[in-house]
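Just one protein chain is left out here, and the rest sit where they should.
Naming follows writing order (A and B), and every chain is counted from residue 1.
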Amino acid sequence: MLYDFNILTDNIHQYLTGVLPPVWVMLVEMALVAVAFLTFFTLLGLSLVYIERKVSAFFQLRLGPMRVGFWGTAQTIADVIKLLFKESTMNKYADKFLFNLAPFIILTAAVMAVGAIPFANGLHALDFDIGILYVTAVSSIGVIGILLAGWSSNNKYSLIGAMRSGAQIVSYELSVGLSLLTIIVLTGSLQLSTIVESQANGWWIFKGHIPAVIAFIVFLIASTAETNRAPFDLAEAESELTAGFHTEYSGMKFSFFFLAEFANMFVVAAIGATVFFGGWMPFHIGNWAGFNAVMDYIPPVIWFFGKVSVIIFIMMWFRWTFPRLRIDQLLTLEWKYLLPINLVNILLMAFIALMGWHF
Amino acid sequence: MKEIIQYFKDIAFGIKSLIKGMRVTGHYISRPSKIITQQYPENKETLQMFDRFRGEVVMPHDENNEHMCTGCSACEVVCPNGTIEIISKRVEMEDGKKQKIIDKFVYHLQMCTMCGLCIPACPTDAIVMSNDFEHAVFDRSQLTKILNKPGSKIMPGIK
Partner (left out) sequence: MEEVTSLESQEYFINMGPQHPSTHGVLRLLLSLDGEIIRKVEPHLGYIHRSIERMCEYDSYQQIVHLTDRMDYLSCHINNEAVCLGVEMGLEVEVPERVKVIRTIISELNRISSHQLWWGVMGMDLGAITSFLYGFRDREMITDIFEETCGARLTMNYNIPGGLMFDIHPNFQKRTKEFVEHFKKTLPEYDDLLSNNVIFRERTVGVGKISKEDAISFGCTGPTGRASGFSCDVRKHDPYSAYPQVDFKEILAEEGDCFARYKCRIDEMWESLSIIEQLIDNIPEGDYKVQTRAVIKLPAGEYYQKVETARGEFGVYIISNGAKSPYRLKFRSPGFSNLSALNKMAVGGKIADLVAIMSTIDLVIPDIDR
């Protein structure tokens, strides 16, 4: 291993145990991780908003933000400052406690999911043996926030949006889970670090034959739906429900929903990259030792973020090309197309794994 | 069996149509030269308006501070919105005759719909439409303009 962040983390750990009692070591390490993740989260939000705006602009033959900073790079910072100064309004008859709670639930769910993602060898905050289960479980907490936001706003548009979102996420959770399960049949482990390690001699999307490709396509569609992005943005559905579940939100609370959407997009892309494209694992081909060694020189963090940005770009491409589905068509797509395909696909994959046909 | 074939046909058709759409947007994202937006305040110097563009009514003056308006009120009559208001006065000319000239040519930009009816109505071509389109001001009173410059005279020979 050329780049091993375990050395870095071990050094920090050893230094801390040398100067502090064990309890304090744990607390300091937790604080360090928290600071690192919050910084990462902020940077992620800021950069993804900018990237989304630029990508959408170039899709639409526009230039996008150009005024603040070089090519508008400081635009999101300016937006955050604006949002901070905006009045946080509330409907008179809104349920105040739930109304204020909802954005935090959504944001917390997003942060918790980010924590379990392996960024590189050793750069991994939460490495459970049930990593994937944890991520899928945590990311569906977000829907509670959406439902609360829609309900507590005391606005019919919000309520319709929230109910749509509830139906949508309950259905699409299944497809996300099953498509990930297709690969887990091969890895035999739910631990994200083990899944990455198992792809040292090739990524699952290549090793798993056609079922892996189908699983990836299903995952991409279902996870786009799970993050409430167009063409599945029925919860917001600007042209139907004005802004859906966050119609009544303003200022910083609104920006939490916004931030959570981008964080969720990152989480979904990161899980997709980890399970199907080997996470931080460089591109390796079987036993071409020379080629593999060259690939190893590229740092794993670059591999990871490269793969994630490709998936995010595809999701943005979807968003800026397709019209939105109707709620019944959304459910038809899940229950009549994605779910049966997924189940057959798992069966096929299990058969392949049983016969040992995968590489 | 037929239904099953139809089911897969539907999927194939759907995916094909989606890829077609993505090809169009993908075509444009890979060609930044096709971007059509202009950076407006930055390109102010090079921005070329078309000659006939109807911005606002102006009254051209020559270098001797003379205009061509006789104060005949043809434009005032033809204007649908009461945008133009001509206040004229009678003065004694050098040769002793009394003549009606304009005192103030008041132009209410806030009421103007830029229909352009006043321009062909003018018998002496005293008013034209300029290409200026930046009409925003901070106070409404600035929109009421007096088009003849202070101290200006009618050009000799214009009746």
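The working rule: contacts are C-beta pairs under 8 Å (C-beta built on N, C-alpha and C of every residue); 3 or more make two chains touch, one makes a residue touch a chain.
On a predicted model such as this, the values are computed, not experimentally measured, just so you know.
Novice: Decide which residue listed in A:22, A:290 or A:323 touches the omitted chain of the complex.
Specialist: A:323
Novice: Pick from A:117, A:176 or A:230: which residue touches the chain that isn't shown?
Specialist: Hidden-chain contact among the options goes to A:230.
Novice: Contact with the hidden chain only, please: which chain A residues?
Specialist: These residues touch the chain not displayed: 56, 59-62, 156-157, 160, 164, 230-231, 233-234, 237-242, 320-329.
Novice: For chain B, which residues lie in contact with the unshown chain of the complex?
Specialist: Touching the chain left out of view, chain B contributes residues 13-14, 17-18, 20-21, 23-25, 36, 50, 52-54, 78, 80, 113-117, 120, 129.
In this text, only the chains that are shown with their structure count from here on.
Novice: Averaging over Cα atoms per chain, report the distance between chain A and chain B in Å.
Specialist: Spacing between the chain centres: roughly 50 Å.
Novice: Which residues, counting only chain A, touch chain B once they are in their complex?
Specialist: Residues of chain A touching chain B: 55, 58-63, 66, 317-318, 320-322, 337.
Novice: Under the stated contact criterion, what part of chain B meets chain A in this complex?
Specialist: 11, 18, 21-22, 24-26, 28-29, 32, 34-37, 39
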